[in-house]
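Written out below as structure tokens is the structure these notes cover.
Every protein chain but one is kept in place in this view of the complex.
Naming follows writing order (A, B and C), and every chain is counted from residue 1.
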Amino acid sequence: MNLVEEFTFKAQLKPPLPVGAGPIGTRMYYDVSGGEVIGDRIRGKLLGGGEWALIGPDGFLRPDVRLQIETHDGAYLYIQYVGLLELNETVQSALANGTGTEYGDQYFFTNPRIETGDERYAWVNTTFFIGEGHLLPNSSVEYRVWRPA
Amino acid sequence: MNLVEEFTFKAQLKPPLPVGAGPIGTRMYYDVSGGEVIGDRIRGKLLGGGEWALIGPDGFLRPDVRLQIETHDGAYLYIQYVGLLELNETVQSALANGTGTEYGDQYFFTNPRIETGDERYAWVNTTFFIGEGHLLPNSSVEYRVWRPA
Amino acid sequence: MNLVEEFTFKAQLKPPLPVGAGPIGTRMYYDVSGGEVIGDRIRGKLLGGGEWALIGPDGFLRPDVRLQIETHDGAYLYIQYVGLLELNETVQSALANGTGTEYGDQYFFTNPRIETGDERYAWVNTTFFIGEGHLLPNSSVEYRVWRPA
Partner (left out) sequence: MNLVEEFTFKAQLKPPLPVGAGPIGTRMYYDVSGGEVIGDRIRGKLLGGGEWALIGPDGFLRPDVRLQIETHDGAYLYIQYVGLLELNETVQSALANGTGTEYGDQYFFTNPRIETGDERYAWVNTTFFIGEGHLLPNSSVEYRVWRPA
């Protein structure tokens, strides 16, 4: 399968709310205060959203994210995804120190689904996306988002 | 089945983002900026959250809501629910005019699920809740939340 | 809130597949081989389905069920629900011995959502349901399903 990169995006996270160890794992909520989307076919900003992360006994964080995007030309997009983030030593150290990681420093993949009613972006409703993430300093996350070519 | 009322809560909504007519219906996003929870066993405030509403061809809005609560004594709770809200004339008029409705003016029911790791509130993880809602003036929603007796 | 009983249904379960302790709990799969639905406005049979149960560290089983119904007059309905089942001593004993329990012997509630395109049953799409369950002998489950009056 060949993939092409469609866009990248950054999300700024607020300090987490420790909901704690519940019936299906340890829940941490991160409010997303903003961010930006950069690509040839989509450019815009994150209006906000949230990440309801679930930390499992296997050392993986399973993100469950919902975000709103406003494109540079005024379309509203809703993006949601789940995925896998390996909380390895590099990630734990970066989280503890407020530093970042590189792509490939961790296993961090997602499957974004995007919805919109804006005709100019109708293609996002029928595009399958794969995101690869890494950490940026100061509680931000960056993803590059691919699609099958 | 006998139900007893457990708590009520109010959620203040921001003006919606019209994501628009997508693959499974017309999506409207409402940011939840705050609110309060009042009950004998739970009291606190909403820290925020969102409603990813889906408006169907049948005249019903299907809310899909995720909220964070901080109790008066410092526990963090995550509440999520889906449900049914009939967009009848009373509701449409109230939404258009920024006024409210009474309980019973519309068919508006939800099934909240609440998670927390805080031992003082462990009972919410294993309690089945039913919410009945109505509109408050100025884009707020109020629910009374029941559980089987 | 006043509830009225809309229908009851029985589901026959096959012996479970022990998927085992995974990232969000212990998964057990029960194939649903058949059953029946009895009510004034809905009568029919279960064509099949499945229950992807999740057993938590809190002694509750969280059912995640999807079923297909064929009504006596030829409509196809899809019903899905999640809920809570307390695995107390009465339930554990009944499961071990292949016996049943009574309503009220356990905390067992669900929120069924039903879909259909059949005009004669269009009301199910916009009705909020609450199910209360108990065990029948020989690996069956019975629910009575209520709606707000």
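As a working rule, contacts are C-beta pairs under 8 Å (C-beta built on N, C-alpha and C of every residue); 3 or more make two chains touch, one makes a residue touch a chain.
Fair warning: this is a prediction, and the values are worked out from it, not measured in the lab.
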Visible contact partners (per top-of-document touch definition) of the missing chain: A, B, C
Candidate in contact with the missing chain, chosen from A:Gln92, A:Asn111 or A:Asn138: A:Asn111
Identified contact with the non-displayed chain, of B:Arg62, B:Arg113 or B:Arg144: B:Arg62
On subunit B, residues whose C-beta touches the chain left out of the figure: 23-25, 54, 56-58, 60, 62
Hidden partner chain, residues of subunit A it touches: 1, 3, 58, 60, 82-84, 86, 107, 109, 111, 113, 122, 125-128, 130, 132, 146, 148
Residues belonging to subunit C that touch the chain removed from view: 17-24, 26-27, 29, 31, 47-50, 52, 66, 68, 70, 76-78, 115-118, 125-126
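Keep this in mind: only the chains that are shown with their structure count from here on.
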Shared interface numbering between subunit B and subunit A [over half = same, under half = different]: same
Degree value of the rotation bringing subunit B onto subunit C, based on Cα positions, nearest 5: 180
Most widely separated chain from subunit C, with each centre as the mean of CA atoms: A
Length of the line joining the C-alpha centres of subunit A and subunit C, rounded to whole Å: 35
Distance from subunit B to subunit A - Cα centre to Cα centre, in angstrom: 26
Junction residues of subunit A - those touching two or more other chains: 23-24
